[in-house]
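Note that this complex is displayed minus one protein chain, with the remaining chains in position.
In order of appearance the chains are A and B, and numbering begins at 1 in each one.
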Amino acid sequence: MTGALKRFVAVVDRMNHRIGRIAMYGIFVLMAILLWSSVSKTFFTPALWTLETAQFAMVAYYMLGGPYSIQMGANVRMDLLYGSWSLRRKSAMDAITVLFLIFYLCVLLWGGWDSLMYSFKYGGERSSSVWRPYMWPVKLIMVTGIALMLLQALSELCKDLLRLMGHDMGEKV
Amino acid sequence: MGYETIAILMFSSMMVMLLTGQRVFGAIGFVAVIAALALWGDRGGYDLAFASAIKLMKWYPLLTLPMFIFMGYVLSESRIADDLYKMFHVWMGGLPGGLAVGTIGLMVLISAMNGLSVAGMAIGATIALPELLKRGYNTRMVTGVIQAGSSLGILVPPSVVLVLYAMIARQPVGQLWLAGVVPGLLMATAFIVYIVIRCRLNPELGPVLPKEDRDMPMGEKLRLLQAGLLPLGIFAVMMVPFVNGWTSLVESSAIGAIAAFLAAVLKGRMTRQVFETTVRNTLGISCMFMWIILAALAFGAVFDGLGAVKAIESLFTERLGLSPWVILILMQLSFILMGTFLDDTAMLVIVAPLYVPLVGALGFDLIWYGVLYTITCQIAYMTPPFGYNLFLMRAMAPPEIGMRDIYTSIVPFVGVMVVVLAIIMIFPEIALWLPGVVYGN
Partner (left out) sequence: QEPIRWRFQTYAGAALGEHVTKPIIDYINAASGGELEIELFYADQIVPTGELFQALQRGTLDGVHSDDDSMASPTPTRMFGGYFPFATKHILDVPVLFNQYGLADIWRAEYEKVGVTWLSAAGQDPCNFNTKKEITSLSDLDGLKLYTFPTAGRFLSQFGVVPVNIPYEDAEVAVQTGELDGMAWSGITEDYTVGWADVTDYFLTNNISGAWIGSFFVNQERWAELPDHLKELVMAAIEAGHTYRNQWYWGGEASLRARGDKLELRSVPAEEWAEVEAAAIKFWDEVAEEGEVHAKVVSVFREYNDVINQAGPPYTF
């Protein structure tokens, strides 16, 4: 049992770490798009696709990078009480409250899946811009990001359970 | 159950959820989806959370967020601010509390180059803090100065908070940013006045720097002033094309980020390590903000769906029959109160849509109100239990600075902020003068 939990944690954390490390460089993609947008507008005709592409890039950046940000402990908590608790107490509380986070992510995923399925219907949903890109790729990225976030939350839950069982899973972030 | 009861229930359960210490976005998101499912029953409602993701995607000014965060990290990690600090060090060291005054000056320049308080905190904690402690400055004075000074990042343009406010209040970002300039400088001046008076009365709080530490030939002293050119240059590269309408807001933010990056590269400060930390932390902080806004938008949509806006409006204007100024002051007080508990982005996305239309309906200027709102956020950044600067300070401060020190250090500075807030409430021209001059209205 604990072996399975540990394996799950290891697999999920490694995968999300890798994906996050790639998503991290998305900031330069975003910069490049916006820079091209200013250049094309100053010297040529303004590009039709830049704003929307930048928006898609941003979605990929924060959705796919989300799980890695959890690993880094970047997602703030209100630590009025939490901050002064022992590791064990934090783990116990988190093991319960992370279920709320998981529930939220499940509902998010449910809506995302529905929306993704819709984007394949009726000949494919297209954006309302003149460029009219199909919407399914960005929705697929979103759904993937949410699913990865869900896995990360489950991994956090496993880590807390393991901690409560007396395993050393490192400090909480 | 009446809608008002549901609204109160939503707010109070969010507070409880936050107190458990779960990640803020999880707490807000959970309450939002539970409320949506309960209210919509079997008729949909489950898609509201994801619809917020689409809404967030289309909110184009948010593209500036990672850019400003990146800029801040480049500035703090590459330590190109070191020279700046040395400049203030040498020039201001002779005054009692002079280094603290110099730190405020440093913070104003840092604020002109990034849109949040994170960079100011990082620079303050890594460069100014150790130096000030070494010079025998009082710990509470030091942590207070750094937290208060870095909060200017959201008032002095560029400002992410004002960008978000602009979207919600439908006010021009350019004007809002300019409106923040004079109040930002006024605030900085007020901090300085406070520091100088305190240190005059009690010189132990901020001892004068020994003469040998700041003694150098005038030529070299003047050369140090060049350090100030860099932030001004980056500020200009970003703001001039924007104010003139050559580039748009989001394009300008990218130009600013690239300019800061190039400056660090050219100064030879962009090492592998710096690059890694900058890129990684930019992702971390951007994700934090985006996921909170995502959850808060869902919360806001459900809240909207309850007709909560109308309820609050009628409560204030009809049922209580209050005068506009009383309402405004009550709103600011409640904002400050909520700001102590809530994160500023969540506060903006959840509460501002309720308040801003009301402020407009009462006949107040929304540009001016944006400045008031931002100062409230500054206060929120520093007040326990929840404040970014507070968190950052705790994470970055050396062990000899205790929790109690950090908490008490902010008290006088919050006092100064409240006074400035009051001054700007009484004299709106302080905020409105500059945009009036530039945009001619």
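The working rule: contacts are C-beta pairs under 8 Å (C-beta built on N, C-alpha and C of every residue); 3 or more make two chains touch, one makes a residue touch a chain.
Only a predicted model underlies this, so the values are computations on that prediction, with no experimental measurement involved.
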item	value
Residue among A:Arg7, A:Arg88, A:Arg132 or A:His167 that touches the chain left out of view	A:Arg132
Residue among B:Ala301, B:Cys377 or B:Leu392 touching the omitted chain	B:Ala301
Positions on chain B where the hidden chain makes contact	40, 43-45, 47-48, 51, 54-55, 58-61, 166-167, 170-175, 242, 245-251, 301, 304-305, 307, 357
Contacts of chain A with the absent chain, listed as residue ranges	41, 45-46, 48, 51-52, 114-115, 118, 121-123, 125-130, 132
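As a convention for this text, only the chains that are shown with their structure count from here on.
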item	value
Separation of mean Cα positions, chain B and chain A [Å, integer]	25
Complex contact set, residues of chain A against chain B	20, 23-27, 30-31, 34-35, 37-38, 41-42, 51, 54-56, 58-59, 61-62, 65-66, 68-70, 72, 74-83, 85, 90, 93-94, 96-98, 100-101, 103-105, 107-108, 110-112, 114-115, 138, 142, 153
Chain B residues within the chain A interface of the complex	17-27, 29-30, 32-34, 36-37, 46-51, 53-54, 57-58, 60, 62-63, 66-67, 70, 241, 246-248, 250-255, 257-258, 279-288, 290-292, 295, 341, 343, 384-386, 388, 391
